[in-house]
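Only a single protein chain was left out; the remaining protein chains are all shown in position.
Each chain carries a letter (A, B, C and D) given by its place in the written order, and its residues are counted from 1.
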Amino acid sequence: MFSLLGVPPQVLFGQLLLGLINGSFYALLSLGLAVIFGMLNVINFAHGALYMVGAFVAWLLLTYAGVGYWGALVVAPVVVGLLGIVLEKTMLSRLYKLDHLYGLLLTFGLALILEGAFRHQYGVSGQPYPIPAALQGGQNLGFMFLPNYRAWVVVASLTVCFGTWFAIERTKLGAYLRAATENPTLVQAFGINVPVMVSLTYGFGVALAGLAGVLAAPIYQVSPLMGTNLIIIVFAVVVIGGMGSILGAIITGLGLGLLEGLTKVFYPEASNIVVFVVMAIVLLIKPAGLFGRER
Amino acid sequence: MSAASNSTSVAMRGPSRGSTMATTLIAAVLLLIAVAAPFVLYPVFLMKVLCFALFACAFNLLIGFAGLLSFGHAAFFGGAAYVTAHVVKEWGWAPEFGLLAATVVAAGLGLVFGLIAIRRQGIYFAMITLALSQMVFFLALQLPFTHGEDGIQGVPRGTLFGLFDLSQPLTMYYTVLAIFVAGFALIWRTVHSPFGQVLKAIRENEPRAVSLGYRTDRYKLVAFVLSASLAGLAGGTKALVFQLASLTDVTWQMSGEVVLMTLLGGMGTLFGPVVGAGLVVTLESYLASTSLPVPVVIGCIFVVCVLVFRRGIVGELLARLPRRGH
Amino acid sequence: MNAAPNDDIILEARNLTKEFKGFVAVKEVNLQVRRGTIHALIGPNGAGKSTVFNLLTKFLTPTRGQILYKGRDITRTKPADIALMGLVRSFQISAVFPHLSVLENVRVALQRPLGTSFHFWKSESSLYDLHGRAQELIEAVNLTPWANHTAAELPYGRKRALEIATTLALDPEVMLLDEPLAGMGHEDIEGTAALIKRVAADRTVLMVEHNLSVVAHLSDTITVLRRGEILAEGPYQVVSKNPQVMEAYMGTGGTGHA
Amino acid sequence: QVSDNVIRIGVLNDRSGIYADLAGEGSAVAARMAAEEFGNKVAGAAVEIVVADHQNKADIAASKAREWVDTGGVDAIADVPNSAAALAVQGITKEKKRIFLMSGPGATALSGAQCSPYGFQWTYDNYAMAAGTGRALYEQGKKKWFFVTADYAFGQSLEEETTKMVKSLGGTIVGSVRHPLGTADFSSFLLQAQGSGADVIGLANAGGDTVNAVKQAAEFGITQSGQSLAGLLMFISDVNALGLQSAQGLMLTTGFYWDMDDQTRDWSKKFEAKVGKKPTMVQAGVYSAVKHYLKAVEAAKTDDADKVAAKMRELPVEDMFAKKGKIAANGRMFHDMYLAQVKTPAESKGAWDYYKIVKTIPADTAFMDPKQSGCALVK
Partner (left out) sequence: MPDGMQTKTARTGTAMLEIADLHGFYGESHVLHGVSLEVRQGEVVTLLGRNGAGKTSTMRAVMGIMGKRTGSIRFQGTELIGMAQHKIPRLGIGYVPEERGIFSSLSVDENLTLPPVVKEGGMTVPQIHDLFPNLKGRGSTQGTRLSGGEQQMLAIARILRTGATLILLDEPTEGLAPVIIEQIGVAVRALKARGFTIVLVEQNFRFAATIADRHYVMEEGHVVDMIPNDQLQANMDKLHTYLGV
């Protein structure tokens, strides 16, 4: 049997597949981040926390309301989205006229509050969330055992990613949003209700995080800290992809998932750093990111 | 151009020249208080405040006077703490060389960060520094000399210049105070130097500064390295005070904390970061004995500061003082 | 145009071309700016004036062609460096340091030649020597009463004046002005035009401007661009009679700027 | 004879971060329960429990400990999970002569190179967890190991201790993989482990990493395929968080389980009434250590650290947590440990019915021989 750098090809395929699965999480999260950044110019530091909230809402629904996975898949993003809209209306909206850095700082504070509150309430060890019955078990692909749930995650997040991309890049909506980022007053003067649109966009962006949270719940522990470290990696993904670029976020998310998967095989110790290394290299060569536009 | 002016409005104006006298007076009074403080307050606590105050001042040099928000300053602070702890404990260096090593390493790290990050501004800059510092965190976690989650423990304080036995709390305290004062003085000087003027100009309108013939990247880089070095000095000092270096100081949460200190005290004011550091450290030590969840309280302060209190405490005070000059 | 003696030409563009993704904005432009003159660049909208201007000030890189400054090739030189060589530009939108005082605005430019700009250990008072010169420049643009105001407080026209003072502080040999009068009211236009005339006495000025009466009044040479190419060149009296120019730029007359 | 006529015990631990569930407020409750058994009074002095949150920061732990000792009249500090914090506190208590009752930290250095005459490591240590599990599983016939190790000092030492034990018994290590701290996705590592043909996959990590690894191992059907999963540092709070569905079949070592005998059940019930959860071994250890300390104070009739420490070493440890426990010269409290296997959902009869105790690991094989600990106090 031939092998690649000492790794049999089957194993390599398996690892690539796993990388793709991880990448689809990155893509979904960085997509939300990119939507919010691209449209509102806000770096949503609370994104990881809202991802966590999404997972928790799913868990709470299951535990206290008997609403299962499929229900949560709809309800949790809506709840997170509404929470996002409230946050946007009451706080973020006051900051648009100021330097963008204040948005970052505000959401940083919000992330601390959300995570701290859940930690205080539910402890840090996390809560179990079962894989829905319909998706239990897996397929033996020969080179690996692929749990059905993971396959579903890839399909679901890619569908959502490309759907979002289409809606934003290929419809008038995207043009409104981009224009509103630049000059909300003028867009308003064209007869478009910008504040509502902006709130909805933020709500949608964080709803994507909430959705990722629900998707993650059965794989990872539903824990208050689940978003904390992830968010930094997702930041790096967005920077590499080019901030605000929707397609960049999706493609980079997937690409880095794969790259990370490979690193886990060949040099696992570096699997967390590899993203940052790539980031540094990309920035040196292309300061605006792979798909970013110099502003 | 609107982008340029956008990304600069974070920084507030420093005190006008008219108030320099007042500032000197305040500084003298504060210094007197600081000299007397260890007889009233707990010296270790005071030293911690001073270390963080220097850290915050160094950070403020960047955000307040160059308009650059670094979200990765923990890398310099915590990284330097490891350096001091290691060279003093394992290599037996004298404390002054330990601190020097910390400063130099932080400066080097700052140079590397700077070369990568300085080409972008605003939030881009913040995110890049954040990611880079995360890399330093993983290195600190994985490199053998840092001893993982145990950290470097039992660092000897040693004898400064072969003369002052730092294991005496008061000697240590006055050493820390001296380091702080020196660092603060350097920042003060920098802000009010020809270099500081150019920095302000760049913050205000970068393309214009370029057209006047300033290679703005270099100025920003120097400011960044300066800030990183001082943050490193603060970190090294902290390692001596607590006789340990641990992962806490390299986490991104620490980077966030220094932002909070500066924001709370007042960005772009000289004394703001000092006040902010004092408050945050006091708060943390107070909260340690209550049942309130610390992150929630800190988060709330963050949100309140950003929403209604952007000038910070010192900034608000300055704004309320009767304006003079002109 | 006759080839002038070479040392008379301070700034020269040879076969300057700029393409944007297949769209040729500037095509084979040959431009010679003579030392000590005011040279205006006019032309219909989209003719490529700003692009030429940006190429000359290095804010854009040419696709082809060469730029010579005092005989030296500066095609690849960085913007900050050409400023050091005495080629200074202004911006179309006013470019001041809003939160610095008028005096400090000018001083920032004055301090550069001191060579102490990286000296973070030096006191600001080392710059006080420059105040005399700064006051002179401020006086020259009639800003003395405003000297201690922050630039943000100035009305638009004053900001333009301040910008010119700051530019003059560098004692540039060549000043490049991009629509210096745009957006100014009548009362400011005259003042500023006079100011340009005054400061141009011992230096070279290249400007892009739509206000024809000012151009006519100020400039020694006018280059008319159209669709990226030079259409005509010469003094106002000559150029303005050129039928092609009339057709492409001036129109039938009567509605141009006052 | 008791300074300021109060015996003040400071419970210093993580009350909001990653160790809050296994220590946190529960440890403070356990300490109070111990004090109450003495009527909150020993040697004529009142017993007072104070608590503080070190937020997992060694410097906060150090400054709080110093402050307690210098200005707060604290005689003993208890718990302190997070070994960086514990090592810092050990330094202070050693210098200031205060008793340090460690239940939370696992670093072997605390009763090794960094030992202190006043420091007592009570509940477990990383050696006991690793080597104990290694030996016990070997004796169950599981001889080929694969490690999934957190790539920093702690994880590496867990791996190293287990490896030494397994090899010394004649077992083999078929491979290992190092993952960075805070890895969310373990599937890639688990796949490598699965392909290695090992009998046991040893998880040389802790907290969230272990929990995620176990959960994903279940997803990929690892335990069903015949491999065993061993958590080298797991607490009942982790198992509770995972749920039996994911955790079933997992092997681990513990110093305490609530459902061992009437005494433990009785105490744990009282504890649960106050906290709402069954105690972890760390919390039970805090109770035992504080109780033993108070007993020693009572016997020594003083709070003088030297005398109390001597008494503590002299008296046997005898309570619901430890039967016939004794304290070695290096400060290590020797007591029996247990190899436990997590029940299947079907086996479990109700809430918190999680473990089957597979084997008792006798105290002298559970812990490292003090002579090898590197502690200077051991002659």
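What we mean here is this: a contact is a pair of C-beta atoms (placed from the backbone, for glycine too) under 8 Å apart; a residue touches a chain by one contact, two chains touch by 3 or more.
Computed from a predicted structure; not experimentally measured.
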**Fill in**
Of A:13, A:143, A:176 or A:266, the residue that touches the missing chain is A:176
**Message:** Out of C:65, C:98 or C:157, which residue would touch the omitted chain in the full complex?
**Reply:** C:157
**Prompt:** Among C:47, C:83 or C:195, which one is in touch with the chain left out?
**Reply:** C:47
**Item:** Residues from chain A at the interface with the omitted partner, ascending
**Value:** 172, 175-176, 178-179, 181-183, 185-194, 293, 295
**Request:** List the residues of chain C that touch the chain left out of this view.
**Result:** 20, 23, 42-51, 92, 155-157, 179, 182-188, 210, 212, 247-258
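Heads up, the rule we're going with is that only the chains that are shown with their structure count from here on.
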**Complete:** Between the Cα centroids of chain B and chain D the separation in whole angstrom comes to 37
**Message:** Nearest whole angstrom, what separates the Cα centre of chain B from the Cα centre of chain C?
**Reply:** 42
**Message:** Quick check: how many Å separate the C-alpha centres of chain A and chain C?
**Reply:** 48
**Prompt:** Where in chain A do residues touch two or more other chains at once?
**Reply:** 116, 119-120, 269, 272-273
**Request:** Note the residues in chain D that touch 2 or more other chains, in rising order.
**Result:** 16, 151, 180
**Complex contact set, residues of chain B against chain D** = 42, 44-45, 48, 138, 141-142, 144, 146-151, 153-154, 238, 242-244, 246-249, 284-285, 287-289, 291, 293-295
**Item:** Residues of chain A that touch chain B when the two form their complex
**Value:** 41, 43, 91, 94-95, 98-102, 104-106, 108-117, 119-120, 232, 235-236, 238-239, 243, 269, 272-273, 275-277, 279-280, 283-284, 287, 295
**Request:** Write out the stretch or stretches of chain C touching chain B in their complex.
**Result:** 57, 78-81, 83-84, 88-91, 93, 95-100, 104, 107-109, 111-112, 114, 116-124, 126-127, 148-149, 166, 170
